[in-house]
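Remarks on the structure that follows.
Only a single protein chain was left out; the remaining protein chains are all shown in position.
Each chain carries a letter (A, B, C, D and E) given by its place in the written order, and its residues are counted from 1.
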Amino acid sequence: MIDNLIISLIAIVGAPIIGGLLFGIDRRITARLQNRFGPPILQPFYDFFKLLGKESIAVNQIQMMYVLSHLFFAIAALLMLVLRQDLLMLMFIFAFSTISLIIGAMSVRSPYSKIGAQREIMQMLAYEPVLLLMVFGVYKVTGSFMIQSILDYPMPLIYSLPLVFFAFLYVLTIKLRKSPFDFSTSHHGHQELIKGLTTEFSGTQLALIELTHWYDLMILLGLIALFFAQPLWVGILIALGAYFLEMVIDNICARVTWPWMIKATWLIGVGTALVNIIGLYLRP
Amino acid sequence: MEGYVLALLALATLLPAFCAAICYVIKNRAVRNFVVVVNTLVLFFITWEFVRLLMGSNGSIRINEGSLPAHLGEVIKYLDVLLLGFIGYQGLKLKKPLIVALTLAQLVPVIFFEFFMGVHEPTAAFVIDYLSVVLILLISLVGPIIAIFAIGYMEEHEHHLHLAKTKQPAFFMVIIGFLGAMNALVMTNNLSWMYFFWEVTTLCSFLLIKHDENEISITNAVRALWMNLTGGVAFIAAIIIIYQVKGTLSVEDIAVAPVAGAFTGLFPIALGLLCIAGFTKSAQFPFQSWLLGAMVAPTPVSALLHSSTMVKAGVYLVVRIAPAFIGTILGDMVAIAGAFTFMAASAVAISQSNAKRVLAYSTIANLGLIICCAGIGNYVALAAAILLIVFHGVSKGLLFLCVGTIEQGIGSRNIEDMQGVMKIMPVTTIIMVIGMISMLLPPFGVLITKWLAIEAAVSMPLVLLLIVLGSACTVVFWSKWIGTVLTMSYKPKYAIENIPTSIKAALGILILAVFVVCVGIAPMYNALIDPQLKAFHLTDKIQLIGSQGGLWLTGGSNVAIGGFAVLAVFTIILALFIAIPYYLHKGKSADLRAPYLCGENIDSDLRGAEFMGPGEKPAGTLVRNYYLTGAFGEEKLTHVLNLIAGAIIMLMLGMVIR
Amino acid sequence: MFDFLGSVLKNVISKPATRMYPYETREAMDKARGALGEIEIEKCIFCGICATKCPSIAIKVDKAERSWEFNRLKCIVCNVCVEVCPVKCLHMDKAHLGPLLAVEKTKRNGPPKPAPAAKAAESTN
Amino acid sequence: MIKTTIPFGPQHPVLPEPLHLKLVMEDEKIVEAIPAIGYVHRGLEKLAEVKDFHQNVFLVERICGICSVQHAMAYVQGIETMMNIEIPDRAKYLRVIWAELHRIHSHLLWLGLFADAFGFEALFMQCWRDREKVMDIMEATSGARVVVSVNVVGGTKRDISSEHLAEIIRVVDQVKEDMKNMENAFLNDYTVKHRTVGVGHLTKEQAYSLGAVGPMARASGVAQDLRTLGYAAYNDLCFDMVVETAGDCWARTAVRLKEVYECVRLIKAAIDKLPKGDFAVPVKGNPTGEVISRVEQPRGEVLYYIKGNGTKNLDRLRVRTPTFANIPTLLVMLPGSQLADVPVLLLTIDPCISCTER
Amino acid sequence: MGLMNTSRMKSPWIIHVNCTACNGCDIEVVAALTPMFDVERFGIVNVGNPKHADVMVVTGCVNPKTARVLKNIYDQMPEPKLVLAIGACGGTGGIFAECYNVLGGPDKVIPVDAYVPGCPPRPEAIIDGAVAALGLFEAKAKAMKEKAKKAAEKAKAEA
Partner (left out) sequence: MIENIAEITKDQLLGETQKMSGQNYRFVTTSCVDLGDGNLDVLYHFDKDAKLQNLRIKAKRGEEVPSISKIYLCAVLVENEMKELFGLNVTGMAIDYGGHMLLTPEALKNPQSKITIEQRGEK
C-alpha cells in the first residue's frame, strides 16, 4: 500500500517533468530537422509558467472544470499504468480525459473550437478501435488484462504482437496530434481552425492543457514500453526511438484530411491489428 | 409464508391492473394522481419485500401451481384467446390484413395447443429468483417513476394538442397495466403463461404508441404490432415444439445447460425461435424499425418502452434461456447477431439529429450488447448482461424523461436546437448530461458493462471487433450531444426552470438511482447478480467478484486479471463537482471575453455569435454537429444492415437445424 | 510519403542555417540602406529640397527657424534625400537603427546664420 | 436544415493578410463562400495624384512588398512610353535580372506558405531558408531586402558590379540545386498530392472566362504570359512559357516550381548578354496623355492605366493587379470543397490582398 | 525577478496582425520566424490566436476596417500584453499617411509599446524590437496585479 502510494507520488510529480523535457527536446529536434537552431530545451517549462502568470480570461465560467477533468483523468490513467491496473479500463479512463476536453471545447461558442472538437471526435472514432484491439491482443498473449501480468510475462510482447505494435505507432501519431493528423489542433497555429480545440483556452487553462499533454505523452510512451517490458530499459529506449520517429514523420508529411484518416486508420490500423490477432488465434 | 408471498405476487400483478381500472373508470384527475402515487409506493414496497424474502431464501421463491387459486390456468387460457381476438379485431378495424393473418397464425396454434393437447402445467407456477428480482426492481422502481412523470407531462402534452376530451384515463390505465404484465412476465415459470403476458405487453405497447391517434402514430403502432406479432408467432411455435420435445413448459427445466447430445433435433430450433421472439421484442436489427416508429408516442411511453418494460422483456427471455444454449453454435450466432446490432445501431445513431431517435438507436445498441453477452454466455458475459439491463434501464429512463422535459421547454427534440439549453433549463440539462455521461464514460455502469463485455468476448474475435467498432461509434454520438447541450458562452442569468412537481420528483429520483447503482455496484453485484450466476452453474474459470468498491476479474488462482475500482474514480468526479460551484462563483463577467471570431466580432457582446460579414452586413456564426450522413446515413445504411442482420438470423436457424 | 525524408535527415546532421543574431551580427552590405544617419547640421543650408523630394514627407525644413525636423517613424529609407541634398549633409547608415519606445521626432536646429545677418547689419549701418 | 456558418479571416494565421470569407458549410463541405475585402484598402491611387511622378515610383513599389520590382517596372515603363524615353540597353537587362530575382523570391515565398497551408512545416522552413539566399543577394545589389527601389524613370538607380553578377549566378545555381529536393516533395509526396491533386480544379475554359491570369491560368492550360510582349530585354532572352494542363492545385505548384527554373535560366542568360554602358538617362519634362502599361508579375498580368496632364502630377493612376483578376476563381473553386481545403485554395491563387486593394 | 518573470521574458508568444500593410513588413516578420533568423530561439512562436498571445506584432497602418479588427484582437488578449508596431506604417502610417482611407499608425487605436522603424525593417531590426519590448513585461505584469487588486477591493466594497 505504502509502496503504491510512493510510486503514485513519484509518477504524478515525475511524469510532467520528464514529459516537459521530452517536449522541449522534441521542439529542439524538430527545429534541427528544419535546419533551425531551435528553442532552449526548457522552453516548455517557460511556456508553462508564463501561462500560469497570465490574466485568466474565459468565454464561460466553467471552462476550467473541463480542463481540470481533462487533467485529472489523464493522471488517473497514468496512475493505473504505474500501479499496473486493468489495461482496458485504462483506455477508457484515458478516453474520458479526451472527451472532457472535447466537451469543454464545444461548450464555448467559438466556431473554431467547436469544429476542432468535432474533428477530435472523429479522431476518437478512428483510433479507439485500434487501442481496444491492442488491449485485446495483449490479453490474447498474456491471458490477463492487468498490466502487472504483462510485466510478468516472460517474453516481450513485440514478438507476438509486431503488427499490433505497428498499429499502435500509427495511432500514436494521431494521439500526439502530429502531422499528418494535426487537424483538431496543431502545435503551430497555421491551420484553418486557428488553434482548433484549444482556441478559447488561455492562461492557466492552457497551461493545464499543456500539462495534460505531458502526462499523455508519458502514458503513451509507457504503453510503448510495455511492448518491450523485459528488460525495462530496452522498452524505454524503444519508446524514445518511437518518439523520434514521430518527430520525423511530423516533419515529412502534409496534413491530411480527417475523412481520409478515418478510412486509413480503420483499414491500416484496425486491419493490421486484426491480422495480428487472427494470427494469434491460428497459432497453436 | 407461502400465503404472504402469494399476496405479494398478486399485489405486484393485480394492483397495477386494479389501479389501471380505477384510472379508467374514475375520470378524475386528483383521484388518478392519487392512484398513481399509491401504486408507486406499493410497488416500491413489494419490491423491497421480494428482495428481503429472496435474501432469506435459498436461491428462489417458488409458488406451486397447487397454492394458486384453482382454475387460474383455465382463466389465462381464455384470456389468451380473448386477447388475440381483440388484437385481431383491431387489425380488422384498421383494415390491416397482415395483422389479422398474424393473429390467426397464433390463434389457431394457441387454441389447438391449449385446448386439444392436454398440456401439463409445470408444478412451479412462479419462480422468483435473482434475475426475476433484478427485473422486478427495475420494473417496479423505474416504471412507476415514469408514471409519475407522466402526470406532469401529459397535462402539458394534451394542452399542446388542444384535445376536446382528455384521453389520460385510458393512457394511465395502459401504462399501469403494462407494469403489472411485465411483473408477471418476469416471475412466471410457465412458458405458456409467459406467452400470454408477452402478448399483453405487445397489445399495451400498440395502444400506447397509437395514443395520439394521428396518422403517423397509427401507422407506426401498426408496424410495432405486426413485428411483435411475428415474434409472438415464433414464440407459440417454440412453445409447441418444446412441449413436444421436452414434455414440459417449465422455464426452469428448459433453461439448463445442455447435457451432451441433448442439443440436437428440434429443441435447438425452438430455442432459436424463442431468441427470435426476443429479438423482435427488443427491436434487434432487422426488427428495429418498430421501436424507432414508437418515438411518435408521448415521451413517457418511449421512456417506459425503452427502460423498464417491453424491450426488456425480450432480453429477459434471451438471458433467461441462455444457459440452454451456452457454448453451442446457437449461442455463438446469438452473440454475433447481438454484436452486429450493437455496431449497426451505434453507427446509424451517428447520423441522427433527432434526440429521441438517437436515444432509440442507443437503446437498440445496448439491447444488442445484452443479447450478445447472453450469447457469449460465460460467467463474465452473463454478469455484464444482467448488469447492463439494470444500468441501461435506469439511465435510459432518465434520459428519455429529460429529453421529454426539454422538448416541452424548447419545443424541439432536435439536438441542434439544444444549443444553449443550459441557459434556459440548467437543472434539467445537468441531469441530462449526467445521464448521458452515465451511458458513455467511466465510472458509470454502462461503460463498466461494456468493459466486461469486451473482456468477456475474447473468445470470439468477430464479436469483439463488432463491439469495439460499435463502442467507438457510441463515443461519437454521445460526446457531440453532450457538447451541444453544454454550449454556453457567458455567465447566463440562470433561470431555474419551472417544471411540474411530478416531473421534478421523477427526475430527482432517477438521477439518484443512477448514482446509487454505480456507487453500489459492488454490493449490488454480490447480493443480486453473483448468486444468480452461481445458480446458472457455469463452468468458467474466470470469475467476477465485487470488492474494494469495484469489480475484479479473477482467473482460476484468485489472481486479478482485470478490474476496476469504481469508487476511486468517483473520488475524482467528486472533486470536479466541488470545482463546479467554485468556478461558477469565481467567473466574473469582467474576465469573460467573447469568443475569437478572427477579429470581426460585431461588438464585445459576450454572446459573441455574430460577426461582420461581407458588404459590412452582420452575420451569425453557427456550428452544426457532424452527422456523417455520407457514410452513416440512415436511409443508405438501414437496408444493407437489415439484409445482413436478416442473413445472420437465417444463418442462425440454418446452422441450428443442421 | 518519404520524399522529404532525405532532406530533413540531412538537416539534422548539418549545421543549422540560423544566424545567431543578436549574438553574432553579420557585416553590413555595401551600400545597404539601414537608416538615415544623423544630419551634419552645420553643413545644411536649409534649402528644403530634401523635404519636397521626400516621397513620404518625413522631413520638415523650416527656413526661418533654421530647423530640420525628421520623423524617423515616417521615413521609408529610400535614400532620395541623400541623393538630392546639394551640400551632401545627409548620409545613409548601413546598419539599421534600434527600436523606439515612443514616437519622437528628431529636430535639429542649425547654428544661427551669422554671416548674412551680419552683412545686412553692416550694410544698413 | 441549419447550416454551419463561420467567419474566416481577416485576422487568420493561415493567411498573413487580411481577407475575410463568410463560409457556409454542410458538415465540412463548403456550400457558399463570399469573400469580403477592404482591410488593406488605402486609397493609394488617389495619393498618386498628389505626389509627383518620380515619387510615385516609391509609392507603387509599396503597393506590395512581394512584387514591388515589377510594380515599379510597369509604372516606369508606362511613364517612359508616355514621355518617349528610350532607356539604355544595360538598364533593360538590369531590370530583367532584378525582376526575375524578385520572381524567384515571390515564388519561393508562395511555395513556403502553400506548404504551410497544408501543414507541412518543414517544407515551409526549407523554402524560406532558400529564399533568404535570394534576399541576401537583393540586399547586396540594391541595398534593401524587400522593397529594393532600383527602378527609376529613365533606367535603373544603380548598376550591378561584376562581382555581384558572379555572386548572383552562384546563388541562383544553388537555389536551383535546392529546388530539386523540394520539387520532389511538392510534386511526388503522397500526403502532399493527397491535398493538391484534383483540388480546386479549373478547366481551361473556366480559367479563361473567369479572367484568371498568371500561373493560375497557365496551370489550366491557358498559354498567356506577358513576358511574350517583349518589354525590357525579354525579347532577346528567348523566354519559354511554363504551361501545365491539369488545372488543379498540383498543376499550379508545378507551374510555379518550374517558373523558378525558368527565372534562373533567364537571369543567367541576361547576365550573359548584359551589354556595357550607361544604366540611366536623364529625364526632362512632364508626362502627358494616356497610356496602358502591362507587365507580367509573379502572380500574372498587371495593368497600369496612367493619365498625365503635362504637370508633374498625374491625373490618374490605375492599377489592376493579378490577384484582383484571380479572386473570381475562388467563387468557383470554393463551393463544393472541404473546409480543410480552404487554406489550400486561398493560397493557390497566391493572394496578395495589398496588391488587390491598393 | 522570479520564475514567473523569467518565463515571461523567455516565452513571448506572438500574434501577427496585418493591418493595412503592403506585405513588405509581413514577409519580414515571417522571415524572422524561419531558419535564417529563427526567433524560436527566444521562445517566440507565432500562435495566431489572441487568446494565447503575449505580444502583438502589428504591421502596417490602420484603416477604418482594420481599426475595428485591431481593437477587437487587442481586447481579446489576456494581460500582460505588449504591442510591437513594425515599419514606417506601424509608426505613423508611413508613405500612406496621407491616403484617404488611412487613419495613421496603430497607436491611433491601441497603445503601442515599441516601434521598429524601417520600410520594411530587416528581420534583425524586428528581433531587436522584440527584445526591447520584452523588457517591458515586468512593469506590465505589476500593473496588471495592481489592477486586479483594485478590482477585487472594489468588488469587496460593493459586496
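Note that in this section a contact is a pair of C-beta atoms (placed from the backbone, for glycine too) under 8 Å apart; a residue touches a chain by one contact, two chains touch by 3 or more.
Predicted model only: the values in this text are computed from it and were never measured.
Although it is not drawn here, the omitted chain touches the following shown chains in the complete assembly: B, D, E.
In the complete complex, the residue from D:H41, D:R131 or D:K258 that touches the missing chain is D:H41. Taking the complete complex into account, D:L226 is the one of D:I160, D:L226, D:A246 or D:M333 that touches the chain left out. Screening B:K541, B:K617 or B:H639 against the full complex identifies B:K617 as the residue touching the chain left out. Of the residues in chain B, those that touch the hidden partner chain are 614-617.
Take chain D: the residues that touch the chain left off the picture are 34, 36-38, 41, 43, 45-46, 81-82, 208-211, 224, 226, 228-229, 289-292, 294, 301, 303, 305, 307, 315-316, 318, 320, 324-325, 327-328, 331, 357.
Summarising the interface, chain E meets the missing chain with residues 64-65, 68, 100-101.
Operating definition for what follows: only the chains that are shown with their structure count from here on.
When each chain is reduced to the average of its Cα atoms, C sits farthest from chain A. Compare each chain's C-alpha centroid with the centroid of every protein C-alpha atom shown, and the nearest one belongs to A.
More C-beta pairs touch across the A-B interface than across any other pair of chains. Centroid analysis (C-alpha atoms only) places C farthest from chain B.
Mean C-alpha position of chain C lies 29 Å from that of chain D.
A separation of 82 Å divides the Cα centre of chain B from that of chain C. Counting partner chains per residue, chain B has residues 593-594, 596-600, 621-623, 626 touching two or more of them.
The set of chain E residues touching two or more other chains comprises 17, 34-36, 38, 41, 46-51, 69, 73, 76, 94-95, 98, 119, 122.
Contact between chains, per the stated criterion, is found for A-B, A-C, A-D, A-E, B-D, B-E, C-D, C-E, D-E.
On the side of chain A, the complex with chain E involves touching residues 27, 31, 34-40, 43, 45-50, 52-57, 188-190, 194-195, 198-203, 206. The part of chain D that touches chain A in the complex is made up of residues 4-8, 12-14, 28, 115-123, 125-126, 129, 185, 189, 191-192, 194-195, 338-343.
Interface residues of chain D, counted against chain E in their complex, comprise 10-13, 16-18, 38-44, 46-47, 50, 58-59, 62-66, 68, 109, 112, 124-126, 128-129, 131-132, 135, 145-147, 352, 354.
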